[in-house]
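For this view, one protein chain was removed and the others were kept in their places.
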Amino acid sequence: MAMVCLSDFEAYAKKYLPKIAWDFFAAGADDCNTRDENILAYKRIHFRPRLLRDVSMMDIRTKILGTEISFPVGIAPTGFHQLAWPDGEKSTARAAKVMNTCYIVSTYSTCTLEEISAAAPGGLRWFQLYIHRNRAVSQQLVQRAEALGFQGLVLTADLPYTGKRRDDVRNGFRLPPHMKLKNLEGAFEVCKMSPSFHSLLDPSVTWNDIYWLRSLTHLPIIIKGILTKEDAELAVRHGVQGIIVSNHGGRQLDGGPATIDALVEVVEAVQSRVEVYLDGGIRKGSDVLKALALGAKCVFIGRPALWGLAYKGEEGLQEVLRILQDEFRLSMALAG
Amino acid sequence: MAMVCLSDFEAYAKKYLPKIAWDFFAAGADDCNTRDENILAYKRIHFRPRLLRDVSMMDIRTKILGTEISFPVGIAPTGFHQLAWPDGEKSTARAAKVMNTCYIVSTYSTCTLEEISAAAPGGLRWFQLYIHRNRAVSQQLVQRAEALGFQGLVLTADLPYTGKRRDDVRNGFRLPPHMKLKNLEGAFEVCKMSPSFHSLLDPSVTWNDIYWLRSLTHLPIIIKGILTKEDAELAVRHGVQGIIVSNHGGRQLDGGPATIDALVEVVEAVQSRVEVYLDGGIRKGSDVLKALALGAKCVFIGRPALWGLAYKGEEGLQEVLRILQDEFRLSMALAG
Amino acid sequence: MAMVCLSDFEAYAKKYLPKIAWDFFAAGADDCNTRDENILAYKRIHFRPRLLRDVSMMDIRTKILGTEISFPVGIAPTGFHQLAWPDGEKSTARAAKVMNTCYIVSTYSTCTLEEISAAAPGGLRWFQLYIHRNRAVSQQLVQRAEALGFQGLVLTADLPYTGKRRDDVRNGFRLPPHMKLKNLEGAFEVCKMSPSFHSLLDPSVTWNDIYWLRSLTHLPIIIKGILTKEDAELAVRHGVQGIIVSNHGGRQLDGGPATIDALVEVVEAVQSRVEVYLDGGIRKGSDVLKALALGAKCVFIGRPALWGLAYKGEEGLQEVLRILQDEFRLSMALAG
Partner (left out) sequence: MAMVCLSDFEAYAKKYLPKIAWDFFAAGADDCNTRDENILAYKRIHFRPRLLRDVSMMDIRTKILGTEISFPVGIAPTGFHQLAWPDGEKSTARAAKVMNTCYIVSTYSTCTLEEISAAAPGGLRWFQLYIHRNRAVSQQLVQRAEALGFQGLVLTADLPYTGKRRDDVRNGFRLPPHMKLKNLEGAFEVCKMSPSFHSLLDPSVTWNDIYWLRSLTHLPIIIKGILTKEDAELAVRHGVQGIIVSNHGGRQLDGGPATIDALVEVVEAVQSRVEVYLDGGIRKGSDVLKALALGAKCVFIGRPALWGLAYKGEEGLQEVLRILQDEFRLSMALAG
């Protein structure tokens, strides 16, 4: 089976993943309008291709928060990688390291931060955090991540409650018994992953909690979920180092803007004071180029990374990244 | 069968209601463009979600004309609830009371106002009125409603004649013999419900008749069917207390605006002098939030209430309302 | 079979007409974009419905060029009515007279002008003219029409050559042997109707030929096919009495505007100096109201008239007209 483009991986995952895993990864909130808009919005953005520029040498490396990555595509934080591949997040970490890019590890990993770090020593990793009602849990996670050499702290700000993903409700989604949210074990009893599960998260978090986070760690703080200029301005004022324009893959509030549409106003608002990234809807290399042309420093892929894992674990994910890298380089050349 | 969202109830109703009842409830005028636009228009309205606001406590109660309801969704006036459930409007009244919201009882009920009142004593109810050629009929209805404790009078202004609902014509729709328009019995002979039936209504009604209505009752008057700023201004000048932006569920004039699109100009025109509500196209909690964000004080659901009844009577309707309530609360939290 | 709306007649005609006749009537030029746009454009035009106006009495009569018709819908000139019904244009004339409206008789009738006049004495009829290379033919037709009491002369200006209707080419469309273009018999040998047939028409006709027509007859001249303000202005300057905004049912140039879209600029250009009519895309009463609201004095129906004939001859056509009349009146009432 020749994997030519990302939708080949999607088709594979849809066919070979257990239905409950596919449904969980694919789910969007409500009618999935925002999930689908994330992709459709790219089609409405047209290049103005320029010709006869010397494109024999192209440097697609970039730096995020001062660290070089081989090309501007990282791995967004998604949970439960063991649903896609037995080795779970360890495979993800290995693939990201081989490809020399950044992997944002989710709080809801099925491997511990320690296992992930050990699987790919020296790889560039950020840690994604939810703030729990029990702040000691979050504090402990942040400090574990920092101690393990994670280089950034990504605060997900768009999940005070879990969005309504109809398929998950219908399926009564829960993790298979042999998988655990290992990073949270001991912190509290987590016997199942269900919509109520997220009630462990604190919906009273506000911008002031950024100061609390800052007091816990020397890591740069990146805030994920910003979609408006107003919040972008607040993020800058509260001293974050980066912003990920995200709508949680369309899994939270249905009816918000596509991330590529929201990107422009965020970029304008921050005026280069912090780095801006994006996730959502990236399906080919020219999507990456569009995001960069509109001001993103780097993009992160969510579902496509899971499809890669589902195909062949770390090799599959590398293949996904390599395809995006090749397509991105080609798009750059063709757009001049 | 898990009922996760309102379209599950719609699918149930389509499958299990007698075809003639389903067709009657579903029917739109002519090509059903306006009926369908009511729903589609919401997809074109995007949120600007805000983050990191404390959403641990959310108060979704509101007041309409001074009376508190538990959340801003009421029951729009629709006729013939016995077509959906044997207990008809009595079930509707009970569900509305349990959920602590407002039920607008239709003139064309299959239970008497007295039966409805007795079924759910103390519930908040408004009475929907058509003005008949025989004004004594209308006067008597208004006075019965006021005596029974109804707290508002809703004048439907967009039905001087019945719209052309092709399926009703094809089906030769009429009420089954064991159902009656009980509120009109005695007033005149109503042996069947057919398109001609509505010729009992007075097409010569004008704004001056608001004064006549005012002379009959102390109840606040709400006018239903306004779609333009011009008519909104006239409504305010004629002393009504509320406006329901409505196109009769797309059952009257095909080719008018979606209600959510018309809402904005009505809200601007009245400048808070009267309360503005909306019906039409509400299918999920975020639709409610959009309507409120655009200035509606409360929305009313028509067809979804009938689907709830069709599913399990008052329990089914409660379930519909509870789903909307949960989705609305979640949308508020996620939109910040 | 209940005929509730015009699309019921369309479905009937599609099912029961010989394929070659259905194809000929349905055909549009090239990809049929303009034919289809004629209909779709109405959906983009929204009413602003007004309420509480006394609509108990509605006068839907109008006058065109000084003659009263019972409602503002006439019969557009289409050819070959015997393809739809054995009595052909005689039936059309009878139906138009019964409904008291205007019938524009095509040059390409399968009955003579004399037969048509005799079938419905006293009916309001205009005569549609193409200018032939042999001007004597056209002159004779005009004078026959005037002598027979036709009250207007409609010059079709958008057919210097026949449009490319792919289905006609594929079908090798020609009239069945027992049908004749009777008005042209004797004038020249017309043994078949084929695309080349129209080469008898004169493609060198210009605005100056309006003066020539004027010299032939006292009848008011209406020009059919105008789609731009520039040509509308020229029409007024050349002294015509009326303009029919038309794209020949999308059968000529594919890629022009829908007639309802072109109407506005034509109406603005002529500033009431001449009457403006419209054909194309009328499928329900509210379409008629939209055209009138945008400045048309009256509309003419083409294909729907043929479907009516195909259903039951003059009775079928009456039924089509009566449905449009009822729908138009209802739309007026509901739009206030």
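Order of writing sets the labels: A, B and C. Residues in every chain begin at 1.
Here is the rule we use: a residue touches a chain if its C-beta (ideal position, glycine included) is under 8 Å from a C-beta of that chain, and two chains touch if they have at least 3 such contacts.
Here the structure is a predicted model, which is why all the values come from computation and not from measurement.
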Touch partners, limited to displayed chains, of the chain removed from view: A, C
Among A:78, A:109 or A:286, the residue in touch with the chain that has been omitted: A:286
Of C:79, C:123, C:256 or C:316, the residue in touch with the unshown chain: C:256
Which of A:5, A:20, A:98 or A:169 contacts the chain that the document leaves out: A:5
Selected from C:14, C:48 or C:166 as touching the chain missing from the view: C:166
Of C:18, C:149, C:203 or C:239, the one touching the omitted chain in the full complex: C:203
Residue numbers in chain C that touch the chain omitted from display: 30-31, 33, 157-158, 160-161, 163-164, 166, 169-170, 202-207, 209-210, 223, 225-228, 230-231, 234, 247, 252-257
Touch list for chain A against the chain that is not drawn: 2, 4-5, 42-43, 45-57, 284, 286, 290, 326-327, 330-331, 333-335
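Basically, only the chains that are shown with their structure count from here on.
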Distance-maximising chain from chain C - centres being C-alpha averages: A
CA centroid of chain A to CA centroid of chain B, Å: 43
Cα-centroid distance, chain A relative to chain C, in whole angstrom: 61
